[in-house]
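Data block below; observations after.
Every protein chain except one is present and positioned as in the full complex.
Letters A and B mark the chains in the order given here, with residues in each chain numbered from 1 onward.
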Amino acid sequence: MIEAAPILAIIIPLMGSFLTPLISILTKRYKKERIRDLFVVAIVIVTLLLVLHMLPTVWSGNIIVYRLGNWTPPWGICLAIDGLNILVALIVSGIAALVSIYSLMYMKNDTGLEKYYTLLLLLLASMMGVTLTGDFFNLFVFFEIMSVSAYALVAFRRNWDSIEASIKYMVIGSLGASLVLLGISFTYSLVGSLNIADIAQKISIIGTNPLPPVLILILALLMTGFCIKIAMVPFHAWMPDAYQAAPSAVAALFAAGTTTVGVYVMLRIIYILFGVAALGVMLIVLGSVTMVVGALMALVQRDLKRLLAYSGISQVGYILLGVGFGTALGIEGGLFHLLNNAIYKALLFMCAGAIFYRVGTCNLDELGGLSKNMPITAGLFTIGALAISGVPPFNGFASKWTIYIAGIQAGKAFFTLLAIIVSVLTLAYLLKAINAIFLGQRPKRFENVKEAPMTMIFPMMFLAVLCIVLGVLPSLGIDIVSPAYNALTNQHGYIRAVLGGI
Amino acid sequence: MAGMTLIVKTASRLLSPFVLLFGIYIVLHGHLTPGGGFPGGVIIVAAIVMLLLGYGAEAAKAKFSPLQASVSENIGSLILVATGLLGLFLGFNFMKNAIPLGTTGNLYSAGIIIPLNIGVGIKVAAGLAVILYAMLTAFEEEEK
Partner (left out) sequence: MNVDYIVAMLMISFGLYCLLIKRNLIKMVIGLEILTFGIHLFLISMGYREGGIAPIVTSTNPASVVATMGVDPLPQALVLTSIVIDVCVTAMLLSLAIYAYKHYKTLDTSELRRLKG
C-alpha cells in the first residue's frame, strides 16, 4: 500500500486546482481547450483510485493514521481514517468523478470555464480534507474552503437569480461557520487540545453522564453550525434557491457531496468526540420534522430543480431518523440510506440537467410529452424516482425497510408511521413530475428535441445500475456499511490507534 | 478610475518603493519577528494599491497587469505545495522539516519556514491584487 495515500488524496486535487489556470492560459493560446477538461477528469479519477487503494486496509479493521511532518499527535496534525471516513470518501470521490465526466458536455455553452474547473477541483480537495482529517481546527479550515467554493459555484452563471441565491446562501452559511468557530474556541479553552482523539479522551474523563452545562453549550453551538450546512428544517431557507441557481452538475455534487460530508461531521462529533448516545431523541424529532416539511413543500413546486431540492431535504430527515433510533439496525439503516441518497439524488439532478440542456427550461408548466424524444432519459428518471420513493426492487426500498424495522424494534411506532406516510408523499410528487415532463401532450416547439449526448448518459446509466444492484442484493449494501457502523461505536479503538496506546 | 490630485500622486510615487521593501522584510523575517507570510503579503499589495489609487487603473495595470497577478498567484501556491512534497520525496512524511536547521536567531535557520513564507507572501499579494483590480474596474464598462 502506498504510505502517503491519505495525504495524496487531498494534495493531488489541490495541486490540480492550482495548475488549471496555468494550463488554461496555455491551451487558450493554441486553441485546444479539450486538453484542460481531460486533465481535470484525469485528476479526479486518480483521486478515486487512491481512495479505492486504501479500502482493503481499512475494511480489514485497521485504522490508518498519517502524521503530517512526523510530529506526534496531539502536538501535530494527523489524518485518521477508519471505516466511517472511508465510506464518505468513497461516496464523495465517486460522485465527483461522474460529475466531472458529465460536465464535459454539459458546460459547453458557458463562458469562463477555467474558473469552473478550478472551483470544482477546489471543492473536491476540501471535501476530501474534511473527511480524512483527525484535527478539529483543520476540519474547520477545510469546511470553510468547501463553503466558499460552494458560494462561488452557485453564482457561476451570473444572472440575477443566481446572484441573489448566492447572497442568501453566503450570509446564512457564514453565520453557521461563525457559530462553529465559537464552539471550537470553547472546546479549546475547556480541554487545551485540538486533536479529535485527544479531546475525546479528555471529555470522557470529565464525564458525559450527566452532561455538564459547558458541554451542552459546546454541543448546541456545533450542532447548530453544521445543521445549517445540511439544511435541516429551521435553517433550510437557502437550499432551494441555491440548488435552482447552480448548474445541474454542481447541484448533483452538492446534494451528494456536501450534504454527506455535513452529516458525517455531525456523526463524528456526537459519537466519537462526545460519546453521547443520549442525543437520539433530538435527532428523531428534528429528523421527522425535516422529513414532513420537505415532502409537503415539494408537493406544491412548479420548478423541477426546486422540487428535487426539497426532496433532498426530506431524505436527510430519513438519515437522521435512522441514526437517532440508536439500535444497531437503526444506525446501519441510516448509514445505508446515506449511501443510497447520494446515488439517486445525483442521478435525478443529472437527469434534470439533461432536460435543461436540450430543452432550455425546467418549469413543469411548460414541459410535456418528452418521452418520445428522450426515451433513455425518461427511463433513467423513472428508475431514480422509484428508487427514492422506496419501491422494490430498488435500493431505496432496502434502506427504508431497515429503518422501519429498526423503528418498530425501538418501540417508536408513531415515527415509523410518519416515515411511511412521507414515503408515499415522495412517490406522489415524483409521479406528478414524471407525468408533467414525460407523458401528456407535447408542445409544438419541442418537436426536434434530441436525446442527451453520450457523455452525459454514461454517468447516469452507471448510477442507475448501482441503484438496481444495491436493491437486488441488499446484503452487499450492508457489507459496505458495516465497517462504518463498527467504527462509529468504537470510541476506544479510535483513541488508542491515534494516540498510540498512551 | 481616474487619478487624484498632485499631492497624492507625488506622495504615492515617493513612498511606494519603501512600502514594498518593508513588506519583503516582514515576509523574509517571519521566523524571527512577528509577521510572516500573510501580513507581509498584504503590505506588498498596499504598495500596488497606492499606485492604483494615485494614478488610476491604466497606469497601475501597465506596471503589474492582471495576467501577471493571476500567474504569480498560482506560482505562489505551487511553491507552497512543492515545499511540502519535498519532505515526501526525501523519505519522511508530508511537510517534514528535512532541510538542515541552522542556529536559532540567524536569518538562515528554521528549515522550510522560509520557502513557506515566501510562497504565502506571493500568493496573498497577487490574490489581493486580482480582487482589487476586479472590484475597482467594475463600473468602467458602464461609463463607456
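Heads up, the rule we're going with is that contacts are C-beta pairs under 8 Å (C-beta built on N, C-alpha and C of every residue); 3 or more make two chains touch, one makes a residue touch a chain.
Quick caveat: nothing in here was measured; it's all calculated off a predicted structure.
**Q** Can you tell me which of A:W71, A:F137 or A:W401 touches the chain that was removed from the display?
**A** Touching the chain that is not displayed is residue A:F137.
**Q** Who touches the missing chain here, A:Y151, A:F381, A:F415 or A:Y494?
**A** In the complete complex, the chain left out is touched by residue A:Y151.
**Q** From the list A:T20, A:T47, A:N85 or A:Q301, pick the residue that touches the absent chain.
**A** Reading the full complex, the residue touching the unseen chain is A:Q301.
**Q** For a quick check of understanding: of A:I64, A:A165, A:C227 or A:I331, which residue touches the chain that isn't displayed?
**A** Final answer for the missing-chain contact: A:A165.
**Q** Which subunit A residues touch the hidden chain?
**A** 137, 141, 144-145, 148, 151-152, 155, 158, 160-161, 163-168, 170-171, 174-175, 178, 181-182, 185, 188-189, 194, 240-241, 297, 300-301, 306
**Q** Contacts of subunit B with the missing chain: which residues?
**A** Within subunit B, the residues touching the omitted chain are 33-34, 38, 104-105, 124, 131, 134-135, 138-139, 142.
Basically, only the chains that are shown with their structure count from here on.
**Q** Could you tell me the distance, in whole angstrom, between the mean C-alpha positions of subunit A and subunit B?
**A** Using C-alpha averages as centres, the distance is 36 Å.
**Q** Can you name the residues of subunit A that touch subunit B in the complex?
**A** 4, 7, 11, 14-15, 18-19, 21-22, 25, 66-70
**Q** Going by the contact rule at the top, pick out the subunit B residues touching subunit A in the complex.
**A** 67, 70-71, 74, 77-78, 81, 84-85, 87-88, 92-97
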